[in-house]
Each structure stands twice: as C-alpha cells, then as structure tokens.
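Heads up, the thing below is written out as structure tokens.
Every protein chain except one is present and positioned as in the full complex.
We just call them A and B in the order they show up, numbering each chain from 1.
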Amino acid sequence: MKALLEIEHLTVKFATPKGWLTAISDVSLTMKPGETVCLVGESGSGKTITSKSVMRLIDYENGVIAGGEMKLNGVDLVRAPQKSMRTLRGKKMAMVFQEPMSAFDPVFTIGSQIIEVIVGHKMSNREKASERAVDLLRRVGIPEPELRMKQYPGELSGGMLQRAMIAMALACGPELLIADEPTTALDMTIQAQILQLLQELKSEFNMSILLITHDMGIAAEMADRIIVMYAGQVVEQATAVQLFEQPHHPYTQGLLRSVTTLDSDRGSKLFSIDGSIPNLFELPTGCRFHPRCPHATEKCVKESPPLLNVNDRLAACWYAEDIAEAELWLNPRTEGPVLSEKLIVRETSEAEPQIADHLFEIEGLKKYYPLGKSILSRHSSSIRAVDDVSFQIRKGETFGLVGESGSGKSTLGRVIMQLEKATAGKVSFAGQQLTDMKPSLLHEKRKEMQMIFQDPFGSMNPRWRVGDIIGEPLSIHTSLSAAEKKSRIEELLHVVGLNPSWHERFPHEFSGGQRQRIGIARAIALNPSFVLADEAVSALDVSVQAQIVNLMQELQQNLGLTYLFIAHGLHVVRHISNRIGVMYLGKLVEIADSEELFTHPSHHYTRALIASIPWPDPSRKRELTAISGEIPSPASPPSGCRFHTRCPAATVLCKNEQPELVEVEREHWVACHYPA
Amino acid sequence: MKETAVAKTAWPRTRAWRQSAPRTAKLNVSNLLVYAAGFVVIFIVLCALMPGQIAPYSPTEMVMTDIMLPPSLTHFFGTDYYGRDVFSVVVYGSRDSLLIGLASVIIGGLLGASIGALSGFLGGIFDTIIMGFIEVLMTIPGILFALAIAAAMGPSLFNVVLAVALSAVPGYARVFRGQIISVKGRPFITAARSVGAGNLRIFFRHVLPNAWSPLLVMATIGLGTSILIGSGLSFLGLGVIKEIPDWGTLLSQGRGYLTVAWWMSTFPGLAITMLVLSVNLMGDKLRDHIDPKKSRF
Partner (left out) sequence: MLKTISIRLFTSLLVILGSLVLVFVIVYLLPGDPVLSMVDPSTVTPEVLASLRAQLGVDRPLYEQFGSYVSKALQGDFGKSIVNDEPVLPKIITHLPATLALTAASCFIAAVVGIWLGVLSAIHRDRWIDITARVVGLFGISMPTFWSGILLILIFSITLDWFPAMGSEGWKTLVLPAVGLGIVGAGFVVRLVRNSMLEVINEPFIVTLRAKGVAEKLVMYRHALRNALIPALTMIGVLSGELLAGTVVIETVFSRQGIGRVISDALMAKDLPVVQGVVFFSAIMYVIINLIVDLSYRIIDPRVRRSQ
C-alpha cells in the first residue's frame, strides 16, 4: 500500500541563546493510510518535535529542518513555503494537543473556533460550517452541542474541551491526525473515554493517527505499530505485538520491564533503568543510551548504531539480535543499589510492623472552603473538599490514596499534616490529638511527620543550596553544630543515592529524579516516623519513577517509616501500598488491602477506575470500558451516593440515601448500596 | 535496511532561516544601547560628585559681555541671560536632580515595600484596610499628589524629596504586595511549613529573597519617574530655590527666552531626558536579566 506519511532521515535544529540545539536527528518513519502509529518516549526524546516538524510548526519556534525528507501523500513538506503548508494544516493533517484548557483561544466561542477552520479552508460557507460544527460536536459526545457552540472555552471541563478539540481537528476530514499526549492532562476515566472515541473515529473518518505518548499501556491499547524514541533518535520500530513480545533494544526492554513489574507484588523491587535522561546539549558519544545500558561495550561508546532491520523490525543497537534472543529481559534483576550500612537506622528491630498499631486515626474529618461569601447574599455555599472521612493508618504500612482530580485526596493529606485547619473532625497521631493541639506542641510533632511533594523543583527555594534545603529541618528542630549538620547532610545525600559533594549545588542543576531524591532527603532528615508522599512520582518519567519508588521502599524498610502515598497512577499505588483507600468527591468510598482491591473491587467507582487503566499488553487488547460522565463539582455534589450520577448500578435508593462505609469482608470496607 | 546518510540537497532559504540567523546581531544593538546608557549615567554621576572638575566655568560667574551666546566650542550649550555658561550650570545642577531622584526612590521604595510586604504577608483584615487606603491614594495621580504636598509644605529640598517619595509609595506598595502574595503561594513555602518553619523564618528566609528582585527593577524605573516629577515641581516653581538652579528650574527660566535663545531651555531638558532614558534602559535590561522569560523592554 502506498504510504501516507514518509519521513526520512529527518534532523531538526533549534536556535537557542546557547547555540544550535539538535532536537531530533536522523528520524525515519512511514505511516500507511488507516494505520495508528504510536511514538513512545520519555521527556526530551523528541517525539513532540517530530510531530511539530511534520506540521512545520517548528518554523515559529526558531526551529529549522537541517536535513532529511518529509512527504505527505507525495507532497514535499520540507521545502513547501509556509503559505502552502497552511493549506495542508487543519485540512489534510490536524493536531490534538496535550492541554485542552490552554489550546483554545479563551476569548472566542468554541463554535467560532471550529467554524474558523472550515471557512478558512474554504470547505463551505459560514452557515453550512456552523451546521457541520454542531454535527461534529454531537459526534464526539458533547451534550447539547448547539449550546456549547456559543460557550467560551473556560466554561467547559477539560474532558469536554478535548472532545471539542478533536471535533475541530476532524472539521475538514484530515487524512492524518496527530494526537500529542491527548489524555495526559486528563483523569483516568476521561482518558479511557477519549481513547475509545479516537479508536471509533479513526475508522469512521478513514484516517491515520500518529499518537504520541509516554504511556506504554496506551501504546499497547491503541497502536498498530510503535516507534520508540530516545534522546532525539528512533531506537526501535515494530508492530505492537512484536514489540511487547520481544523488544530488541535495551531501552525498550527497560521501559517495558519498569511498567510490567508494577504488576508484581509489593516487596519485590521495581525494575528501573539506571541514570537519567541525557540533556540534549550534552549528549553521550556513540549510542546515546550507552551510559544507562547494561549491555554497553566499547563499540557502543564509540560508534552510533544505525537503525537496522533485525528480525522483521527496526532496531538501533549493535547487539539487537543477541539481546533479543537472550530472552532474559523479563527476568527481574535482583541486584539493586545497596544502601549504606552506617545509616542511622531507626527501629530496625521492628522488621515486621505490628499491624494493630495505629499511627494515625482520622475520624469524621471535614474540610470545607467557603465560596461566594458576600455582604449581599446571606446564604454562603462551600466547596466540600473533604466530607466526613474516617480511616486509620497503621504503623509501618503504606496507605495508598487514589482518586481523580477534585476527589479531595491532596486536601485530605494537607489537613492530616495540619497544614490546613480542619473544618470538623479529629486527627490523632500516635494517640495524640493534632487538630486542637497548641502551636508549640504541634511544632514539636512536625519532627515526626514530613512530606514529599509532587513538584520537587517547585518545593525547593530556588535561591538556596541543596545542602541548606536538606538541612532546613535540622536548623529548625535541632541544635547541631555546622560541622555536624554538614556531615548529616552528606550522609543523607548518600542515602538517597546522590553524590555527597553535591550539597553546594543549586536545585536547578539537577534532573527531575535527582530533585525528588533531594526532596526525600529533606523529608527523612529528622528521622520521622511518618512521611506523606503527595503525588511524589507523578511528574517523573517512567524509567525514573521506578528508581524513586524503589528508594522509598528501601527507606521504609530501613527506617521503619509509615507512608501515606497519594497518587492518581493506580499501578504505582498498587505496587507500593499495603492498603488503599479510594476517594470520590470528598468521600472515602472503599478501603481494602492492595491486592484485594485490585482483584475484587467492590465499589463501582473502583471497578471503573481499574477498568480504565490501559493494559501494557497488546495481545490482551480489549474493549476499553469507560464509565460515562465526568466528576461533578464539589460545590454541589449529587444527593445520596455521590457516584450515582455515573454509576451503572444506581437505583432510586442511591439517589436518596447516602451509603455508609461498611465492612463487606474482613478488612474490606465499601460505601455502596449494591457492592459488586 | 537503512543506513545513516543525510541527503545533500540544496535547502531553500525558508522564513525560519532568515528569522533565526540575525538574532545575535540584533541583540548586540540593544546591548550597545545599554552600554551607552551606562556611560551617560556614569558621566552624570561624576558631574554631581565633582562638578568643578568637569564644568569649564563657574556656574555663578556672570559675564555681562557674553549674554545669550549661541552654542559654540567655547560654550557648548551657549550662555544665558546673565552671561553664565549653560553647560556649567547644567553640570552643577545635576547634583540636585540626582539627589531628589535617588533620595525619594529610597524613601518611597522602602516605605512602600514595607507596607506592601506586611500587607501581603499578613493578609486578612489588615491587608484589606491597608489596600483600601492605598486605593484611595491611587486616585490622586503622582504628580498632582507631589504638587499638593510640595505646595502645602513650602519649597525646600527635603520637602520636595518627601513629596516625590510619598507620591510613589502606593505604586511600590501595590507591586510588592502582589509579588509577596505570589511567592507566598509557591510550593516551597508549603514545604517549609511542613518541616515546621515559623512565620518569621518563612518571611525572611524564603519569601523576601524570592520577592525583592522585581522591586529592584521597579526602583530603577521609578528613579526615572522621580527625577521627572522632581524636575516638574521645579519647573512649576515649587522646587528648591537656590543660587545654582536645578534642571527643572533652569528650563523654566529659559522658557521666557525661547524665541531668542532656544539653547537656554533645550539643553537642561536634554539632560533630564538623557538621564531618565538611560536609567530606564538599564532598568529594562535588569528586568530582562532577572526575568528572561518575560522579556519586556
């Protein structure tokens, strides 16, 4: 079949203040009509640049095509002037972006922005275009499309906007749809809905999809073919089944192993690729992956491997054949970085945590934020971020807390830490009430409970040296001398796997994973008994995520830590947690043992969440089961069971009566009238 | 099988090509402007510090035979109605103009920043009241405010400085308050709270070091504004009355002789403009340097 998109040896450079930056080099790929190709890679791999080069949007970002050929249906995309590119963009090829909230012009209505494409490409007149826009909006599943046409982007939710963005991309019936991380900014259940929609539309509109993602699960669900990119180069290209069955490149193997070992039980170490993604300004010689590759040899350091045809697929590795045939890639690696022995170990005798001991007891906790309180209107409403939540965290365990955005999980964490005042309810820590504690006593208690943040860079004062950042809790709570403090800081750096001499550096000199290690070092500086990890790995790349999870687990074993692990990525939570609580609209709807929750979810929301995880196995490709609808506003939660508006099993009872959290099985609590 | 071989085709000169290439060259132009501005400021500061070394004549020396001579090699800026060398008077006059600008920026900046910092950091009712007051102050534009104060208090150097300083306070307070509030909302403040840092520690070690740099930029540009307002007061006759007039007064005196001796008012005005322009250029450069993402001017 004739190829729709052909890219050969594409090299793109950007003019930056530091000089020319080669963002992608020698990238080749072809797409057939009707095919879904996934471009997979971590940050800095060049997958977005590749897609922007196809659209020639790089021209506006100081980017230049320095070499190679690109053709869409035989039309040269490299030499075409912007004027003729414009007639292709939006008409022959369209693009869907990662952040639907910021991808629309906020001061024009949704309708006018869709009509703009149709009329701009002279597809029809304004009236016809308006009709088509309404049809498209209806097709992508937007209720009341006539009304939405007149609304501004700010009035729609992220999921709705992404649907509208897809409608806009389809407006002129493109042959190629480029979707750049179209679901990354969205919640799990919405992600499943959007992926399902894309699959339906692909055949309906008879187009090819170039899907860019960092999630191997999404690639497995969606792709016919997968192209893996690393540091601006293609390292492997194969059909989805081939790739997952027998990855040929060590990087692909590493990626897949870090994803698949998440299924494994807790306690076992996650596979992780050592080191971090290279900076495009300081690329390694030879094969760009060699510093992180377990199979690297002299040859890899010196010579860059070309993308060669091996066993019916393409791989850029000198030893692709040998590595693939070894078939050892799935065996979990046993050795890991060994922790230092001289670590100040706390409660090492307590290797087996006493399960009955509760470190935290949370009872009827509420956090309301007042809303629209004004002089003129008497009745004040409020956002019920956390609404009557009770649970316990046992000493030495990891309690996972999951839920979509707006579920109130982060607020709950902050209220437990006494960073925000509870509206009502009690939080007791090791038997002591925190909610009405005197500030001076609470200050003492802070030594015992520390926090790791989602955005490691943002959580550090950019003007401080790393040593001072890690040492801040020591300066506040202890009276160590400067020398003692310094040696403790160096020790902590060593413990989290960083070079102790780096304490003089500033946060901006580190990579994302290294910064999170610094954040962890700060959190354990005072030997706390409890650490709250609020989305601590969500912002990190897959290969680095595993490193951090491993580090956290090691520290837990050696220091006897108790974790409250808040995340929206279910995989990671499952791996790290002993028990998991599921939150929906400020309520805990299910609490159970980690394995129990995943194997026998009881609440329909939990079931929906689990069903919406893309499975990293193309052979197990199934119909994506997405629950309909979106999470309602916490300012006016639905009556009765808050999930009833989206629940497949809802009845009148659910609408009228709020279910209590009851124990359906030993240690398995569910708040549902009709638990599955 | 595919081998690495970059096609050697002749590349068309696309728009992108033209856009990126001369970028460095253009940056040099604005750098040049900043260097020029630096020289102007240094020269004027030198004039203020040691006018005797720079001015060719005494500013008070009246030569009745050399009345209203046009600019020439002996008198760069010409002579005035009293036969004084305009260049020398301008050199000597720099001291008051600079002094008024600097002193009022320092006083107004410190006062405004303190109010803004307290208001922004403490928040609540205190913030509401202070900001209400600032809002009221803002209703009277700077120069009018300064005029009213200067008129009420009478002409003296201190009063002029105070008038100009007070007129700038609301602006500084508002900007610094906003800055403090935005730093207060950043995650590392929550991080500091979570390790148990107290309010004082958070304010002085975390918030302040991350908030003051925009204030520095504002003060630099505010210096220009203060010099303008200060000379405006002098121009209207509310400034300092001294034997050696400052630039605003000088300009005002020369205005009566516009038809016969344009240089008398033109050169003092040029001096003001060059000083303020240079200060503003440097302020913009400073802003680019501190906040390169939002490269303004």
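Heads up, the rule we're going with is that contacts are C-beta pairs under 8 Å (C-beta built on N, C-alpha and C of every residue); 3 or more make two chains touch, one makes a residue touch a chain.
Predicted, not measured: the structure shown is a model, and the values here were computed from it.
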Contact residue for the chain not shown (choose from A:20, A:108 or A:281): A:108
Per the touch definition above, residue among A:89, A:249 or A:603 touching the missing chain: A:89
Which residue of A:117, A:255 or A:610 touches the chain not shown here: A:117
Those residues of chain A which, in the complete complex, touch the missing chain: 55, 57, 60, 82, 86-91, 94-95, 97, 99, 102-108, 116-117, 120-121, 152, 154-155, 165, 168, 374-377
Chain B, residues in touch with the chain not shown (by the definition above): 22-23, 26-27, 29-30, 33, 132-133, 135-137, 139-145, 147-149, 151-154, 224, 228, 231-232, 235-238, 248, 251-252, 255, 258-259, 262, 265-266, 269-270, 272-273, 276-277, 280-281, 284, 294-297
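Note that in this section only the chains that are shown with their structure count from here on.
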Chain A-chain B separation of Cα centroids, rounded to whole Å: 47
Of all residues in chain B, those that touch chain A in their complex: 1-7, 11-12, 14-17, 19-20, 23, 186-188, 190-198, 201, 205-206, 209-210
Complex interface listing, chain A residues touching chain B: 8-9, 11, 15, 26, 28, 58-59, 62-65, 67-69, 79, 81-82, 304, 306-309, 314, 414, 417, 419, 443, 446-447, 450-451, 453-455, 458-463, 472-473, 476-477, 519, 522, 526
